[in-house]
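One structure, pasted below without further comment.
Not every chain of the complex is shown here; the ones you see sit where they belong.
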Amino acid sequence: MDDITVRFTDGDGSGVRAPVLIEGLPGIGHVGKLVAEHMIHELAARKVAEIESIYFPPQVIIRENGTIRLANNELYYARSGDKRFLFLVGDFQSTSGEGHYLLADTYVSLALELGVRRIYTLGGYGVGHLVDVPRVLGAVNREDLREEVEAAGAVISPDEPGGGIIGAAGLLLGLGLSRGIEGICLMGETSGYLVDPKSAARVLSVLCTLLGIEVNATTLEERGREMEHMIERLVDTERSMREDELRYIV
Amino acid sequence: MDDITVRFTDGDGSGVRAPVLIEGLPGIGHVGKLVAEHMIHELAARKVAEIESIYFPPQVIIRENGTIRLANNELYYARSGDKRFLFLVGDFQSTSGEGHYLLADTYVSLALELGVRRIYTLGGYGVGHLVDVPRVLGAVNREDLREEVEAAGAVISPDEPGGGIIGAAGLLLGLGLSRGIEGICLMGETSGYLVDPKSAARVLSVLCTLLGIEVNATTLEERGREMEHMIERLVDTERSMREDELRYIV
């Protein structure tokens, strides 16, 4: 098997073209994941590709009907009016630093191939306590994007987030830069401990302003509860498996 | 050396063909390992291949007579009436996530080469407490397998196992799917702390129903005690070696 496999659900993806990619992989407070999956649902996006990789955790996911599928990342495609979007979502990010880079590089190549000229990456910004009115922090990979992001309601501050952005949300911007793709990262303030629909609603609002579309947010909270439940199940399984691991894997 | 080496014990394996592969590598409660090794013994299966890999722990196993062999995985072959089976068993699973994928992919390729059309993977489902009457949970890689598995006595529930299946038991199903191999995973409920012959007996019973064969289960408990003893020795050695490791390996 290849280290990373991109499999188009439908032929070779030659019919799929969009100028914008929105990334919402798992991360802090699952804010990005929640926003992206909500948009996929509301815009009735269809899956166009699956990405499998040895850099994901070595496990399968069990669907509600008892069938399994490999842990993966997925690409969805949607139209809204005359606008077209791609969404990158999935079960996990890479388990290794090297894998993070190699996966992000694959995503940037894939984006270029599909006509993407701008990537939005979505995430949470963990502050360690509950936040009443979460702000949306922004970061960009070109200074001329800044004004647009601030006008849409995001805060670009020299002090937050202090250090950097770890994982796909950062790397897509960094690797996209040298390959001519504009990148904007939106991070919703969140405690960091639970799936946070309130933070997601704020990120969704800023993102929709930037995209020039409207997305109904009323089911976001319910979707957040479902996601929290699913994640708890995943975490439980992994914990119980990991405890036993010591007995059979050095 | 290659990263993964498959060495047929007897020529090139060209005489070995079977439509069914049963995987029982180490895992939770060693349920799968116990069932597979018991069947190997009861069906007088013979070893047909050894798999060595840099993804296994870097160690050798000492046999009772003082001779050593590399830690490995092994393929056994058995006939029962007009039925033919392959068994995949071994000392360890991979020590890394990437290795898990690459080993599982090798096993699927090997299975295809040997005519396998269905893989059964066996494991334990850790519940963290003793279980009086352990159930057997099932998962499948195609929905049309579900009815057969339930009819044989396994439970396919939307809520158990919650998150997924880690390691070979899951990956063989996931990687087999895209290559045309049917996959069924049977997991016996178990506390997760000890080799569990009671859970293994239940898995064996469901599996035999699915295979349409009979296997005597009377020695399963004794075999479980032996396996527990062997594993304790392995774990002790590794612990004592690991403690010292800090002094000579960064």
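All chains are identified by letter, namely A and B, in their written order; residue positions are counted from 1 within each chain.
Convention: a residue touches a chain if its C-beta (ideal position, glycine included) is under 8 Å from a C-beta of that chain, and two chains touch if they have at least 3 such contacts.
Being a predicted model, the structure only gives us computed values, none of them experimental.
Student: Quick check on the homomer: 2 copies visible, but what's the full number in the structure file?
Tutor: 4
By definition in this document, only the chains that are shown with their structure count from here on.
Student: For chain A superposed on chain B via Cα atoms, how large is the rotation, as a multiple of 5°?
Tutor: Resulting rotation angle: about 90 degrees.
Student: How many Å are there between the centre of chain A and the centre of chain B, using C-alpha atoms for each centre?
Tutor: The separation of the two C-alpha centroids amounts to 35 Å.
Student: State the interface residues of chain B toward chain A in the complex, per the touch definition above.
Tutor: So the residues of chain B touching chain A come out as 26-30, 57, 59, 92-95, 97-98, 100-102, 104-105, 124, 126-128, 138-143, 146, 156-159, 161-167, 170-171, 173-175, 177-178, 183, 185, 192-193, 231, 235, 238.
Student: Quick one: which bits of chain A touch chain B in the complex? Just the residue numbers, please.
Tutor: Spelled out, the residues of chain A in touch with chain B are 1, 3, 7, 54-62, 64-71, 95-96, 232-238, 240-241, 243-244, 246-250.
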